[in-house]
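Omission of a single protein chain aside, the complex is shown with its protein chains in their original locations.
== chain A ==
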């Protein structure tokens, strides 16, 4: 009986996080430790890495090998951006976006961070706050990750010193305050030994906070989504074309933020027409209320011309409807920005042509200084002005992640070349 109770996970929440740091900070060991101590590693995986550890002449099983890459990566000595890993505890299901630390760091971290609730920034206790620690924190704040954990790792190598921990915390919090980070937790740990990762261990008795996994399991993430502004980009219009449902028109989509109730007045943008919600359909039933991030089907009282790319909104702050806006842009492609070219802008369910009208500045992510540039290459972060062919319904990214983000697609190669966050 107890077995079945232990695995009653149906009510577990989902938390997505990213780990920022390099192999030298013990990132792979930390992930390996989380997976291992939460009993998420399978015997055959453990056997495979034991074999590899042995082959490479190591004495014990190297947990960092769990996050080792593909044959193509080993052969060519490259790392492929983001790998996703999963583990589950009775309280939550976790998705880790694991991004390699060195090359193409900005592009990889921005990609992995785009869906994360939380970022773990690893700091080596011996080295203290480095340029890369600030860079990671800046990127986490740029991509709007709501929660930060600063994991001060390798405490075993500084004699588990409380002073070392306090010094790093004082220095880094001053920096984070400048970035406006709100939810920040500092945890001392040794991923190698296992202290304060899943178990408390015996060496950090002076630390009264939670071990990392406890923190990940209990931090409140319900407020991570904007709950007051209803935003419903229409994905697909359902018209079943059957006798019985001849006049049925259902607007299918995912609620990006806020909630909706039957009877609510909604405004259709960009047209500006209004109507009331008649029904909220989900599969073979109806709901009284639906909220982000549910995927539902809405019907409305009036016959309006609504199609994919339109947005139903209500409540709180109205969005902007505009053909011009500013954004922070991360250039992702090996092919540099070409000022003469138009790009395809994908924003919510809308795909239209657009062009970068001006580059205000590029951010040096090591110093946070602004530089004047006229070109953008891979990993650059810049503030830009953009013009699009038709009006888009937008919010500032800091107010609303779902309606404040967009990507640029090269219309010739069809590659995704940049990611933007609307200012």
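One rule holds for everything that comes next: a contact is a pair of C-beta atoms (placed from the backbone, for glycine too) under 8 Å apart; a residue touches a chain by one contact, two chains touch by 3 or more; residues count from 1.
By definition in this document, contacts and distances are computed from a predicted model.
Participant: Which of "Nitrate reductase subunit beta", "Probable oxaloacetate decarboxylase gamma chain", "Sulfate adenylyltransferase subunit 2" or "Paraquat-inducible protein A" is the UniProt protein name of the chain not shown?
Facilitator: Hidden chain, UniProt protein name: "Sulfate adenylyltransferase subunit 2".
Participant: Could you tell which one of A:239, A:323 or A:358 touches the chain left off the display?
Facilitator: Of the candidates A:239, A:323 or A:358, A:239 is in touch with the missing chain.
Participant: Of the residues A:18, A:269, A:332 or A:376, I need the one that contacts the missing chain.
Facilitator: A:332
Participant: Which of A:54, A:218 or A:295 touches the chain that is not shown?
Facilitator: A:295
Participant: So which bits of chain A touch the chain we can't see?
Facilitator: 3-4, 6-7, 9-14, 42-45, 48, 68-73, 76, 78, 80-86, 88, 92-93, 95, 107, 110-111, 114-115, 222, 235-236, 238-242, 245, 248, 250, 252-254, 282-284, 289, 291, 293-295, 308, 332, 344, 346-347, 349, 351, 401-402, 405-407, 409, 414-416, 419
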